[in-house]
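Next up is a structure, given as structure tokens.
Of the protein chains in this complex, one is absent; all others appear in place.
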Amino acid sequence: MSKIRIGIIGAGRIGKIHADNLRRFANAEIVGVSDLFAGPELEAWAAERGIGLLTKDSGDLVNHPGIDALYICSSTDTHVPLIKQAAQAGKHIFCEKPISMDIGQTEEAIEAVRKAGVKLQIGFNRRFDHNFKRVREHVLGGTIGEPHIVKITSRDPSPPPKEYIKVSGGLFMDMAIHDFDMARYLSGSEVTEVYAQGSVLVDSAFAEYGDVDTAITTLKFENGALGVIDNSRKAVYGYDQRVEVFGSKGSVAVANDFPNTAVVSTADGIASDKPLHFFLERYTEAYLDETRMFLDSLANGTPLPVDGYDGLQAERIALAAKLSLRLGRPVKISELHDLRAQMAQ
Amino acid sequence: MSKIRIGIIGAGRIGKIHADNLRRFANAEIVGVSDLFAGPELEAWAAERGIGLLTKDSGDLVNHPGIDALYICSSTDTHVPLIKQAAQAGKHIFCEKPISMDIGQTEEAIEAVRKAGVKLQIGFNRRFDHNFKRVREHVLGGTIGEPHIVKITSRDPSPPPKEYIKVSGGLFMDMAIHDFDMARYLSGSEVTEVYAQGSVLVDSAFAEYGDVDTAITTLKFENGALGVIDNSRKAVYGYDQRVEVFGSKGSVAVANDFPNTAVVSTADGIASDKPLHFFLERYTEAYLDETRMFLDSLANGTPLPVDGYDGLQAERIALAAKLSLRLGRPVKISELHDLRAQMAQ
Amino acid sequence: MSKIRIGIIGAGRIGKIHADNLRRFANAEIVGVSDLFAGPELEAWAAERGIGLLTKDSGDLVNHPGIDALYICSSTDTHVPLIKQAAQAGKHIFCEKPISMDIGQTEEAIEAVRKAGVKLQIGFNRRFDHNFKRVREHVLGGTIGEPHIVKITSRDPSPPPKEYIKVSGGLFMDMAIHDFDMARYLSGSEVTEVYAQGSVLVDSAFAEYGDVDTAITTLKFENGALGVIDNSRKAVYGYDQRVEVFGSKGSVAVANDFPNTAVVSTADGIASDKPLHFFLERYTEAYLDETRMFLDSLANGTPLPVDGYDGLQAERIALAAKLSLRLGRPVKISELHDLRAQMAQ
Partner (left out) sequence: MSKIRIGIIGAGRIGKIHADNLRRFANAEIVGVSDLFAGPELEAWAAERGIGLLTKDSGDLVNHPGIDALYICSSTDTHVPLIKQAAQAGKHIFCEKPISMDIGQTEEAIEAVRKAGVKLQIGFNRRFDHNFKRVREHVLGGTIGEPHIVKITSRDPSPPPKEYIKVSGGLFMDMAIHDFDMARYLSGSEVTEVYAQGSVLVDSAFAEYGDVDTAITTLKFENGALGVIDNSRKAVYGYDQRVEVFGSKGSVAVANDFPNTAVVSTADGIASDKPLHFFLERYTEAYLDETRMFLDSLANGTPLPVDGYDGLQAERIALAAKLSLRLGRPVKISELHDLRAQMAQ
């Protein structure tokens, strides 16, 4: 059995997670890592893991003849050019979300991938979460009948730093995009219309950049179901990621994960620990599983669990939400083309 | 201590509940009951309870010199005329929700009450629910800081009969009106804008009458918070009444009530019984407590827990929701006056 | 329909509860109440409830020709003589637990009842609890197969006053007796052997009277199942009453009841309110239901849900537990006769 040879572009927090996960698969091998800020610290990190090639130039990986697939974990603005280069070089691609903040560019990237005949998986890690997968299984399996209402709660423990807010693309493109993908994943149906309400209640820094920190987004699905997502940039009790799908035969709901099941009863009341703090703790296994399925797809030709089209659709919903908030009215996905044209004028 | 003498107008299901609850208070006495369909069965019912006066004519109670207060439990279309008559006769009033389906008429009824100087309590029974009261206490007590998001789930176990759907006033005025009151009650703030999405997914009978059976309504509050209510006419697993208020310092959420806490673990999985079936089971104590507080207000002058204005505001939100669904856009409460004028043309 | 005419002997806390519960049944009427300490306060209480006869002499009720049944709610030492008198007078009897602290006397009381052909229900109120009833239904219905292990947790929120401890009969006869009845009720099998461990960990007052405040009692059942009860006189978080029955096909477990379902999530963790404080709050409905079934049995001849034999068996287990603790070894129920004879010498 030959190993799948991997290059990782961008060795920030998420790039390192993918590296450590890849090391746990006997059929994968990390050939090289590129990072703009490669230095002594990263060299030590790579050495400990037996990674032979460390470079500042992503081109060294893209053009490396001994690499089969690339993990694109660099900043969002680099995704589209890297996808195009990688596709042209015949490399399979795992790319973090979002592909880009511009639907036109995302479409170009997807087209490049299609032409090259390579595989492109998008890092919608939550699809691999044990809880959300179980919801999806119940929905697809018919346990709850026809879906009528999809509810998603998605709250971060604390807002990102100001400099990140500025370039984040806004709450809908940066944060809720996971939830938009989840809405499609759980309902098994496409979103057709979006209405978003948003407020700045957490930190006025969001207002400075025309962003919001609290939002409720309602969705209409092709199959007639309705959806609602509530987002906050700051849940002081920790990462809050829950969903419920309600349908003609019942509902299925998942709660948060907790570090333990300890319940303390005292004269003051009943108490337990907060949920797992943030995405790294909550989605540890999900990150491992998305890589497992990517490797499986490369090794055995199984279908990708989440591809470029999924990335594109989530971005479309995010854009519709942004426009809805700006226009103060519901926005149809089918309107996006015209609305973008108008705005471009 | 003299007893508060009560007349009950309308001896249907809810009128009978109020009667049995009143009998548990030592300081209340049911003087008479009126019902259009008074007959042998109702006579037996009244006799068992030692109720001396049974009549088909509500006027016999309204004009009865030995009656201090009236419970109006007859059909919605009779509420406004009865409130006016009762007020004129100097009787205190407990009236089931909604006061009417026409905001103008509701305003007239409230004005009549104000002029007469009598008390008017509206039957928003859920305010007295042990769970929702606890949420309110936490919100008012500052446990969760400033409210940012108010979420209400409100689903009935099964749709009403077709003949009721026809005259119900629609999902927003008939069913969600409780939730609109709850939104005000829990947030401690007024609703300023409403956007409603609705679908017919449960029963096409709703479509026949221009109604929906599934809805998601988003709210904006004066204090900047956002709200969302999801409604369904049919939750096959039973009455589903949950709320969550999320704020700057945390969240408080309440789940359904269950007939028991039994958890069965077998080779098939973990199972427990469904929630309490419907409002009669769920709100048994709440119905008792709303009467307790009404009697307290009459006996001791304590403030009414929910008054005519609360009834009116909930109707305004319901009307805004109806109009939002019809117009396909968010509707401000401040627009209602103009929109009603336009529609009246 | 003629009403069942009731006399209540002992108008302490529990006697008053039975009185108010009886008032809610249309087919019952409280004819009189006796209490050694009858005075102005009790007179007012009786007057409010329209109870015509208030006396210090229980004989006035026992011998009252217009009384069908007696509730014996006076102190434990009066139970046996009152049962004998009532039986002789042809009155049906509802008697609080325990019948007595002496098995010989209890047997005499039961024999008197049998001879007189009257009914005797014992106040094992927990059998009527919604949770425990559901466990029993599952066990009898076969949901969990053959019972293997019965676990009962039974802890009071705070110890009784010192003067009560002195005359209480000790933890096993006073407190755990409910659990011994529950063990029989849930398992559907008789207890054959008892081993008890006990400690004084809560309050040294218990040691003064040769009593314990913390105990673990293990049981063997006729059907081969094992049982365990843990008791404490002081659970600072409130009344703790849970059971689990584990069997060949699974388990069924019930948790405590809570005043509400509110869950508060803050930076400090997840919190909720303590369980219902004590038996009056926890078993409100159970007290009502035991009276309902007693009245049903008198009116319609349905079987008593818990009778004198049940009272006797629970006392036997309690005695075995006491002896086990004293002897430091397991004690068989079948040994009790001999052990009592030895001790009598």
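Each chain gets a letter, A, B and C, in the order it is written, and its residues are counted from 1.
Quick note on the criterion: contacts are C-beta pairs under 8 Å (C-beta built on N, C-alpha and C of every residue); 3 or more make two chains touch, one makes a residue touch a chain.
Note that this is a predicted model, so its numbers are computed, not measured.
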Which of B:D20, B:E146 or B:D273 touches the chain that is not shown? B:D273
Would you mind spotting which of A:T76, A:T214, A:N256 or A:S297 touches the chain that isn't drawn? A:N256
Taking the full complex into account, find the residue in A:K56, A:R114 or A:H130 that is in contact with the omitted chain. A:H130
By the contact definition given up top, give the residues of chain C that touch the hidden chain. 146, 148-149, 151, 153, 155, 195, 197-199, 201-202, 214-216, 218, 220, 224-228, 230, 232, 234-237, 240, 246, 248-251, 328-330
Even though one chain is not shown, chain B touches it at residues 235-238, 240, 265-267, 269-275
For chain A, residues in touch with the removed chain: 24, 26, 48-49, 130-131, 133-135, 138, 143-144, 249-257, 259-267, 273
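By our rule, only the chains that are shown with their structure count from here on.
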Based only on mean CA positions, could you tell me how far chain B sits from chain C in angstrom? 40
Can you work out the whole-Å distance between the CA centroids of chain A and chain B? 42
Indicate the residues of chain A shared as contacts by at least two other chains. 235-237, 240
